[in-house]
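Next up is a structure, given as structure tokens.
Here the complex is missing a single protein chain, while all its other protein chains stay put.
Here is chain A:
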Amino acid sequence: MTLINFIVYQVLNEPAVLVGLMALIGLAVMKKPFSKIMSGTLKSILGFVILGAGSNVLISSLNNLGPMIQQTFNIQGVIPTNEAIVALAQQTFGRETALIMGFGFLANLLFARITPLKYVFLTGHHIFFMAALLSAVLGTAGLNEIPLIIVGSLLLGFVMVLFPALGAPFMRKVTGGDEVAIGHFGTTGYIAAGLVGQLIGDPEDSTEDIEFSDSLSFLKESVLSTMLTMIIIFFIIGLFAGPEVYAEYAGERSLFMFALMQGITFAAGVSIILSGVRMIIGEIVPAFQGIAEKIVPDAKPALDCPITFTYAPNAVIIGFIFSFLGGLVSMFLLGPLGLALIIPGMVPHFFTGATAGVFGNATGGKKGAMLGAFVNGILISFLPALLLPVLGSLGFANTTFGDADFGVVGIIVGYLAKLFS
């Protein structure tokens, strides 16, 4: 009995160890050599602990920004950053997230095997983020323990085949083939962009006929783009707040140095979290892919959004700019509607805006890329604002989930779960 108690209440209570256990099982099933199993298991445990450390760094910066916005505008200010909110969620829902991720993988394989939706979702960090979202939403709706894990895993497995399937018709237009699907939880925005392109544009009038300099390409380095935006955001909020308010947070420092260091601290936090996520995902995803190839050999891989970038590099830049514009326009509409102030975060707008641009271009050329990405920008501003109420205490953090599908899934599941509980 003591052994069972030890396993259930000690080992399984430690999310880091749970994640390691998943890597261990995956690698062992794939019959990897002993040294690889050991390094994979230990690295994913280490990665999880690093993730927590990074969130502390990031929060130290966010804890200055949130109250400053509150004091100045009397409104909740939120910067959607998946890495940040997921790291925060781990403090309360670490165990649930880890278990839902593990069983969600299996549910994905099950659905791919028995339904016509033959996709294997291989974007590991998005699986992890979605698992965290589902834990938080279901937990807030009143589910706990085993029902939460079962419902969460089934939902996760389902959205892992659903979104690639919904994106597939457009993905065929983007890639000109049927080899890969899109496996990224921004797909609602990409479909919207594809539809907008179809309505208003002409695919022959392609973005790729434009000559472009690649001076904006440094934004692909996500840590740098995060740092720059956060410095600018801190600076602008500081200007609005005025010297008295920011002195409460900055002390003796000038606004310029304060904004600079806070922005850098935020990016440092994101960078630490990402290196943790990388250690976890880098070990678990290849193991999962190996297992998937055995169980559902005819399934298509659903892959991360940057794989679409090579098909239309100009649409990537156009998409990012117009998505960001959509975010800026929405920012001014959210307040009057009584919603939280969603400050456009660089990372979601870059990755999902760019992909929306590629999708819009595939169905509607230049016009499609511009308007499609603009619509994506509006979606990823309004959806996070509407998502906050179903996140419970996490909804009061100054950051939240960024990409469109997190909003769609969270809102639907959150309100449905409330009906039943």
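One rule holds for everything that comes next: contacts are C-beta pairs under 8 Å (C-beta built on N, C-alpha and C of every residue); 3 or more make two chains touch, one makes a residue touch a chain; residues count from 1.
Basically, contacts and distances are computed from a predicted model.
When the listed names "Aminomethyltransferase", "L-lactate dehydrogenase complex protein LldE", "Heme exporter protein D" or "PTS system IIB component, L-Asc family" are checked against UniProt, the chain not shown comes out as "PTS system IIB component, L-Asc family".
For the chain left out of this panel, the touching residue among A:16, A:45 or A:122 is A:122.
Checked against the full complex, the candidates A:67, A:203, A:313 or A:335 give a single residue touching the omitted chain, namely A:313. Among A:27, A:99 or A:281, only A:281 touches the chain left out of the display. Summary of contacts with the chain left out: across A:210, A:223, A:239 or A:257, the touching residue is A:223. Although one chain is not displayed, chain A still touches it through residues 122-125, 179-180, 214, 217-218, 220-224, 271, 274-275, 277-278, 281-282, 285-286, 289, 301, 303-307, 309-310, 313.
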